[in-house]
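Below is a structure I'd like to ask you about.
Complex shown without one protein chain; remaining protein chains in place.
Per-chain residue numbering starts at 1, and chain names A and B are given in the order in which the chains are listed.
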């Protein structure tokens, strides 16, 4: 199943699976990082999945069985799936689900208790919608979509295939858009929608606003962590990763293969280039090019930020030194002056 | 409908509505900012709503029809409402809604599937509560209230008229209040409530805590973005805008016409004066007067923060320079000293 080359003899059955430091003699585990690989001879694990290139000295008789493979982490998690298989489900629309008119769905559909589905919704094959979730009118989903409990997907959202949306998330809320009219905030109607590509995973309690008129776009293979805010008309490129509690303001464009670390904030109407990394808690206030690493609030190049951050705690001493130097200089000037007058 | 003065001849039907850069020959769009107004002659749009004062040179034969009006943005969004009318609804209480005792509601009420309504709830006319929403005991709402799906409104909350609450939001959760008792955190019961004025809009996944004993007050025309936290006994003045991911700690008073930008944090038991603007990611730790602009964490006047932030990345060079100067000064002192001894 994981196409591994076996090194050593199984003296015991492997009946469990565990992290490296918790694995016992009947457990399978894995090791990739040098720190773990160095400790394999001492490990109590029954078997360890390791990289192809890993070699262990022959004089360690009691060591675990080694399973050599190209990508041990992925191989391990494939084994995890085998040890803890997903619950099988019988396709069904629960009697307590409320289904609108013209619902067209594919094969192997499971709509659980208390789900609400609006009018003209279309879903592909192998779609599973868990209890308490709301799906608005005209929503379209591809195949292999899993929506966890208590999710809200507002009208007109489009979703590709192989999508997971975690609980508490809201997709398609109105953007934050008001116009001033004689001192009042007048609401601008939001009639756009959210368009997601394929292979998207959205964490728990995200808020993704619909476009004002056009689309808010979540590209293919975008993965968001929990409590992420994505405002109206934001465009997120393929393969981009957005870590917990990040906020992205309206109409900003994020490139492909970008990583935005936790709690960073990105202002509106800017562009972040492909391959760029935004550090944790960064405040990005203007365009950032491709393949940059930026940190800090306001943001700056990461290497500069690191140097700055290292100096920052010494700021009070810098100030004292500066005042001392100023005084010394003044003293010296008066010495020189007095000499001149001599 | 929008009371505009028409300039030019409609050679084509207007059948759609679009943002400026996406508008085609059959689309209506709008332009307010100079950057857009300058490009109207080149626009493919069929018609553009522009400010009354806008003039275009006569020698641009192929330009779009102009619709001159006082507030083009508001006029445009009125047209958007016309192009995308809200779905009409038939007043109804869905069979799957669970309604407590003594529910008193006005005309044109729509309670959708799976809604829960507690005891002694009173709602005005044109109230629409979407699927999966929970309304606790003794909640009172005015007219024209729209509660989106999967909202939680806890007991005793009072709401004015013309209110919108987006999905995932919790109104009336217990505040974070514990007393130390022999080394244990003892929960203080929270028996107050949340009181909202008129014309309030609350974004998705907000958390607004009830007052400990008294009220948490959300003033008239307050608009919050997504993932905003408002703690117990906070008072927010009329017309104040609170952008995404802001947190306001307990018992703080925010004035009228305040703007709090995204991810800012406001500490507890302080006052922020009317008309003040708090910058993005700011950390406000003490009272701020009226009509101030503050930024940074800890906060300072915005103009000072801008200067400080501009100098910040150069801090490592400042430090080097300071060390160099110190050395030069020492060298010079010894030169002077040796001279003195000559």
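Convention: contacts are C-beta pairs under 8 Å (C-beta built on N, C-alpha and C of every residue); 3 or more make two chains touch, one makes a residue touch a chain.
Nothing here was measured: the structure is a model prediction, and the numbers come from that model.
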Out of A:69, A:126, A:157 or A:245, which residue would touch the omitted chain in the full complex? A:245
Quick one: say which of B:65, B:154 or B:272 touches the chain that got left out. B:154
Going by the contact rule already stated, which one of A:7, A:119, A:201 or A:274 would touch the omitted chain in the full complex? A:201
For the chain left off this view, which of A:6, A:38, A:74 or A:102 is in contact with it? A:74
For chain A, residues touching the missing partner are 17-19, 22, 71, 73-74, 77, 80-81, 83-84, 87, 94, 96, 112-114, 130-132, 148-150, 164, 166-168, 199, 201, 203-205, 221, 223, 225-227, 239, 241, 243-245, 262-263, 280-281, 297, 309, 312-313, 315-316, 318-319, 322, 325-326, 329, 332-333, 336
Name, in rising order, the residues on chain B that touch the hidden chain in the full complex. 96, 98, 114, 116, 132, 134, 136-137, 150, 152, 154, 168-170, 173-174, 176, 178-179, 181, 183-189, 191, 205, 207, 209, 212-214, 227, 229, 231, 245, 247, 249, 263, 265, 267, 283, 285, 296-298, 300, 304-305, 307-308, 310-312, 314-315, 318, 321-322, 325, 328-329, 332, 335-336
